[in-house]
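What follows is part of the complex, with its chains left where they were.
Naming follows writing order (A and B), and every chain is counted from residue 1.
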Amino acid sequence: MKNFLSVHDAPSVGRLIERAAAIKADPFDHERTGHHKTLINLFFNPSLRTRLSTEKAGMTLGFQVITMDMAGGWKLEFEDGIVMNLDRAEHVREAAGVLSQYCDILAVRSFPELVDRDADYADRVINAFVKYATVPVVSLESAIRHPLQSLADCLTISEHRRSARPRVALTWAPHPRKLPQAVANSFAEWMVNWGEVDLVIANPEGFDLAPEFTAGAEVVHDQAAALRGAEFVYTKNWSSYTHYGATADLPGWIVDEDKMALTDNAYFMHCLPVRRNVIVSDGVLNSDRSLVLQQANNRTWAAAAVLEALAG
Amino acid sequence: MKNFLSVHDAPSVGRLIERAAAIKADPFDHERTGHHKTLINLFFNPSLRTRLSTEKAGMTLGFQVITMDMAGGWKLEFEDGIVMNLDRAEHVREAAGVLSQYCDILAVRSFPELVDRDADYADRVINAFVKYATVPVVSLESAIRHPLQSLADCLTISEHRRSARPRVALTWAPHPRKLPQAVANSFAEWMVNWGEVDLVIANPEGFDLAPEFTAGAEVVHDQAAALRGAEFVYTKNWSSYTHYGATADLPGWIVDEDKMALTDNAYFMHCLPVRRNVIVSDGVLNSDRSLVLQQANNRTWAAAAVLEALAG
């Protein structure tokens, strides 16, 4: 594996899940993996789970781990050929080249602006680091994908499925702010490429995800139809891809006990942070069918499997 | 020891002081204590000594240490049962549950608002982490207590006392801003529970600390009376508990050479940061009777003793 930006970088989703499970089963049996290697985590946006789980994974594998919050420093320029006489003090070409000399793996988080779809979907920040870095680049969530979350979700589903090929429902849910499509995009493409689940996606009209991520999944606009027979209910808000960045005030899409009753005694999943009684009711989130903490725990082992693959 | 929130968590103050002294005497003889364990330090408020001494203690004992500044990220919700459609993106229930999976010990700093006494004295932030975390929680200063400071102060007094049962005077001193009662509350309850000193507390009328912390100490409103015969003078400003958050412009309460002359050649103590020539005169702080640097040094060994007890 050269970089870890999307499911397309993983030679085999199944094999990566197996490695995550193996490290989870015996975390400190892999301390030589990162020996004499350095991991740098670069954050252009805030993070709690991603930061802590990746730091934990790196340390557990024996890496020297350095985390850098870019919000406290100067802005980077991402355009080529321009006269840099405004507020951006350093070009990503230098930044990525320099950072590559201080580490063996470079992990980067960036968010979309949710204003200009073409700009966001060009995934400029992470792609510029890939272009100019000379070490493997890991996405800690980019403008349009969150692959470490998705790998952790695959591991969680693999640990809890009852059937060989469970029905997984990804459902849109309400949220007071406009959010990226990254988690949903990634979840869809990982489920489809993993090939061991049947994915149905339910969202309001106007909230269909970009087809490049959902090809191979069923997309419906009837939440109840999607939930029926589901073994896993993955819930997430996203702003509109078609009317880019638009939101909708649809409180009826909350996932509560009544909705869960439609399923095949499904597990509830969410990437966190989650807004209680907006996205999901307290009753569902507090129930023993909720896997949100297990998902968060698996972030560590997903990151560890990726670091192992890139350090190899 | 299950958590470390107050003196009431310590089975024996004396024993904890002994362990701190033992680790101080031979710091690197305890590198296995934290082996394959992770300490996460979570800061909702700024810190210099607490952060650095706890990081140092953790590393010295062999922990993987991760420090997270929450000010750069999203706000947590602490109320149960509410509809989270405003500015708080994550409930402490999820945050504490998630963090517990990334570490073996979770240390948290939070400050009071100094507006609503009942709210502050419910010590909501630290107690919510205790409620929802599944690992031991350490207070790095809460709204109403600063137990690591107090344990370091106990160690410092034990190292410098001349008499078996020294007289210790805790005196209020002036400050331009309104400050928490946390350090004074904690100092009082640790001194009383330690049981090896006689504590007298001097403060202006209207600045008596909450009785739950001072029971067993003498409280007077005459600073000179408190200082007479004292072997240790612990100085600290706090805002009013009774007229909650009120301050007083009483420059006469400064601790200077004249005040120290009333004592039994006492040592001067303060938790730092200290405002020179407001709280204490340059002459006292620069003298060889000042223990403020020793107190700060002992923060490391107090933290180490607590981490050891919780990791055991």
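As a working rule, a contact is a pair of C-beta atoms (placed from the backbone, for glycine too) under 8 Å apart; a residue touches a chain by one contact, two chains touch by 3 or more.
From a predicted model like this one, the values you see are computed outputs, not experimental measurements.
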Oligomeric state of the whole complex, in copies, if 2 are shown: 3
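Here, only the chains that are shown with their structure count from here on.
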Inter-chain centre distance, chain A versus chain B - centres from mean C-alpha coordinates, in Å: 39
Of all residues in chain B, those that touch chain A in their complex: 36, 38, 40, 64, 66, 68, 72-74, 77, 80-86, 89-91, 94-95, 97-99, 101-103
Contact footprint of chain B on chain A as seen in their complex: 27-28, 46-49, 51-53, 55-56, 59-60, 69, 71, 176, 272-278, 282, 292-293, 296-297, 300
